[in-house]
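With one protein chain held back, the other chains of the complex are shown just where they sit.
Up next is chain A:
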Amino acid sequence: MSFDFSLIWDSLPLLLAGAGVTIEITIIAVGFGFILGLIISICRLSSVKILKILAVCYINIIRGTPMLVQIFLIYFALPMIIGERINPFVAAVAACSINSGAYVSEIFRAGIQSVDKGQMEAGRSLGLSWMQTMRYVILPQAFKHVIPPLGNEFIAMTKETSLVSVIGFEELTRRGQLIIAKTYGSFEIWLTVAAIYLVMTLSIAQLVSFLERRFATDDRN
């Protein structure tokens, strides 16, 4: 077997463009996932029973089914209901965001519950509502605890976006497949693709530990 370096060199621009798309979709998905997760975790912890039930259902369904199947459902099954094709980008972002939201909500729930119970009691005893206490007292403290697990979720999502290649959305993995279809350079291309993912995930890990240090010192006076 011969290893063709020039193939890697020639494919790199296309692959890096694909990596750009991967980063884009990851950031959007984690961004929506963050908002969705925050809302769901608050519903999950609220005393309104119906919200709680809905949140638990959402989390269980999303975590209990493969993301690949969720992507198929959104891209292939949903158009049958709404009678309209869905743009692969929209489908990819929707699937990743909905998936991420379930995991992020559990991260937030753990973060919120890690804040001492006395904080909620103190807020309530001062006449703040549950929501006000959440917003001004509990969440600012919880955010610090959730940075490391959120970083993990970000890394996991970076890798999982490769699944949207199955609906033909041209992110990094799909670009790799397309190049291999033309050049048959499986070994070189997959190795390069793997290396690019690794660089991305390691960079995120660095960023997360930087944020962690920042917030750890912010705590003190």
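Quick note on the criterion: contacts are C-beta pairs under 8 Å (C-beta built on N, C-alpha and C of every residue); 3 or more make two chains touch, one makes a residue touch a chain; residues count from 1.
Assume contacts and distances are computed from a predicted model.
Student: One chain is missing here; what is its name in UniProt, given the choices "Carbon-monoxide dehydrogenase small subunit", "Spore coat protein JB", "Cell shape-determining protein MreC" or "Glutamine ABC transporter ATP-binding protein"?
Tutor: The chain we cannot see is recorded in UniProt as "Glutamine ABC transporter ATP-binding protein".
Student: Tell me which of A:65, A:113 or A:129 is the one touching the absent chain.
Tutor: Hidden-chain contact among the options goes to A:129.
Student: Using the touch definition from the top, which of A:7, A:112 or A:137 touches the missing chain?
Tutor: Answer from the full complex: A:137 touches the omitted chain.
Student: In the full complex, which residues of chain A touch the absent chain?
Tutor: Chain A touches the chain not shown through residues 116, 118-119, 121-129, 132, 136-137, 140-141, 219-221.
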